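Here we show just some of the chains, and they stay where they sit in the whole.
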Amino acid sequence: MSDQEKLTHFDSDGNAIMVDISTKSVTSRTAVAAGEITMNRQAFEMVRSGSMAKGDVLGVARLAGIMAAKKVDELIPLTHPLLIDSVTVDFSFDPERCAVIIEASVTISGRTGVEMEALTAVSLAALTIYDMCKAVDKGMEIGAIRLLSKTGGKSGAFRRE
Amino acid sequence: MSDQEKLTHFDSDGNAIMVDISTKSVTSRTAVAAGEITMNRQAFEMVRSGSMAKGDVLGVARLAGIMAAKKVDELIPLTHPLLIDSVTVDFSFDPERCAVIIEASVTISGRTGVEMEALTAVSLAALTIYDMCKAVDKGMEIGAIRLLSKTGGKSGAFRRE
Amino acid sequence: MSDQEKLTHFDSDGNAIMVDISTKSVTSRTAVAAGEITMNRQAFEMVRSGSMAKGDVLGVARLAGIMAAKKVDELIPLTHPLLIDSVTVDFSFDPERCAVIIEASVTISGRTGVEMEALTAVSLAALTIYDMCKAVDKGMEIGAIRLLSKTGGKSGAFRRE
Amino acid sequence: MSDQEKLTHFDSDGNAIMVDISTKSVTSRTAVAAGEITMNRQAFEMVRSGSMAKGDVLGVARLAGIMAAKKVDELIPLTHPLLIDSVTVDFSFDPERCAVIIEASVTISGRTGVEMEALTAVSLAALTIYDMCKAVDKGMEIGAIRLLSKTGGKSGAFRRE
């Protein structure tokens, strides 16, 4: 089994550790993640028209996503505290499937990657949309949360096919 | 449009508010949510065998889920602080699809429901699995995060069909 | 000196304590606080027109205020953790003085008042406006942060004259 | 409109973003902010004499201010996590106006300024004084919260006139 293929968050006895990143170099790193939340037609139209009229669901969800990216080290036990350089959270719409598509991008100049920050921003943005629309639709579903791309760091670039 | 069908987190001018729950009654409430994370065969086998040998991925993810349920009011902007009475996070396996199934259950005796707590527990458990397995598989996908059931409160029981 | 007139957060030796509220009754309590931030004309016009065009400064500030009300027990050392029932943060404009007026209202059914929650919501809303406008005006000033009214609890209603 | 004069926390569509600071250089930066809280004579004398006798209000407020400076990235949505190098919070008295003057100074070696940290330290110190004196005076007012000076960074030094 190659080094690459071990569960790096455990030592040789299987005990959880925060991996030592002190010998990794400080490089510019980015990660882009995406996800979606599907809902019924009524909720979807409310969200889509929201910023104009009755309440900006996506404005609130965007902030929740950005703020969550800053809290990853509190939320995911073995992650490192990081000094994130930027976060953006964007939304687009798939009207056929009544889906709101969420994409988050995070950059850092640091010793470890920001995949978890991007994925967590997407997740909390989706959960916040759920929270704000649940009076209208309790059957919403959050899915397709995945890493789209990653640059920087020794393991090289990743791009989802 | 019925009362039930408005976006309750906004006032009549479209401004975000934390909804007033002071007139809602304190009742026993539960929520059960589920989700899954799919991964490649190698990562899946590592997770499934983990608690016996090389590192208990699901033990860490369970704690992350439970702890996240306690932080919902910090993470989702318009939610209320709550005194959760219990949280459980359980895992099962779908070997054909290499999927880890996550189910979280939350109970409270309070003035508002705990859907967001259950959904957030599932999401953070999934993100933690992602974090711990990402050295082996960067192509994992988190999905099917949804409310399975809900009891208690004026809006009555909900059960996903 | 009456009981009312002591600094209640210290014991008889002058040591800081978290006051015992266990014998106070659970009643419905409200607090309303206000404040303002004054800025130059350019910044003021940007904030006032913001929700329509270039960025909703007040939407962000409102969320910051609401979320801060939930964190008071972490921020002000001797306060009690509370289960807030509602928070609203509203803005109005004084064009002559280029002032944004902030008003926050908090309600609870609990053993102690929510003045600090309302005042903290106002303060963080103001600081967030400062943060978002500081590229345009570094000379802004936050002021007039005060309690407007308070109901519920043994000490009776308070209304600022 | 110059670059300097835009609301930098929004993208060109008016969506909130955490500004990318990855290309800004790491320099030594300082910020000094001030504010005040005015109260009635009785409360003022208690605060002023406090450290000697009945309870050190300002000692508690100073810690609250210092600790708040470390939490700015949790409190103000679009700020960056920062590694602050030092914080001081000092108090002086204006007996004529029964005002406690608060001044906070923050330094960092980093990619972005610490104005918000200094302003937040002042604000939370003032709110803590309010909390501790509110049994004696509910009519206190917090004001004059402003940036006094700022050094370091591309935008150059700022000194309030």
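Just so it is clear, A, B, C and D label the chains in written order, and each chain counts residues from 1 on its own.
Heads up, the rule we're going with is that a contact is a pair of C-beta atoms (placed from the backbone, for glycine too) under 8 Å apart; a residue touches a chain by one contact, two chains touch by 3 or more.
Please read all numbers here as calculations on a predicted model, not as lab measurements.
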{"item": "Oligomeric state of the whole complex, in copies, if 4 are shown", "value": "6"}
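By our rule, only the chains that are shown with their structure count from here on.
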{"item": "Starting at subunit B, fewest touch steps before arriving at subunit D", "value": "2"}
{"item": "Chain pair with more C-beta contacts, B-C versus C-D", "value": "C-D"}
{"item": "Maximum centroid distance from subunit D, chain identifier (CA atoms)", "value": "B"}
{"item": "Whole-Å gap between the CA centroids of subunit B and subunit C", "value": "31"}
{"item": "Centre distance in Å when subunit C and subunit D are each reduced to the mean of their C-alpha atoms", "value": "16"}
{"item": "Set of subunit B residues in contact with two or more other chains", "value": "15-16, 74, 77-78"}
{"item": "Chain contact graph, described as a line, ring, star, complete graph or other shape", "value": "other"}
{"item": "List of subunit D residues in touch with subunit C within their complex", "value": "4-10, 14-16, 35, 42, 46, 50, 53-57, 60, 63-64, 67-68, 71, 74-79, 115-116, 119-120, 123-124, 126-128, 130-136, 138-147, 150, 158, 160"}
{"item": "Footprint of subunit C on subunit A - complex, ascending", "value": "56, 59-60, 63"}
{"item": "Residue ranges of subunit D in contact with subunit A within the complex", "value": "11, 15-22, 73-74, 77-78, 80-83, 111"}
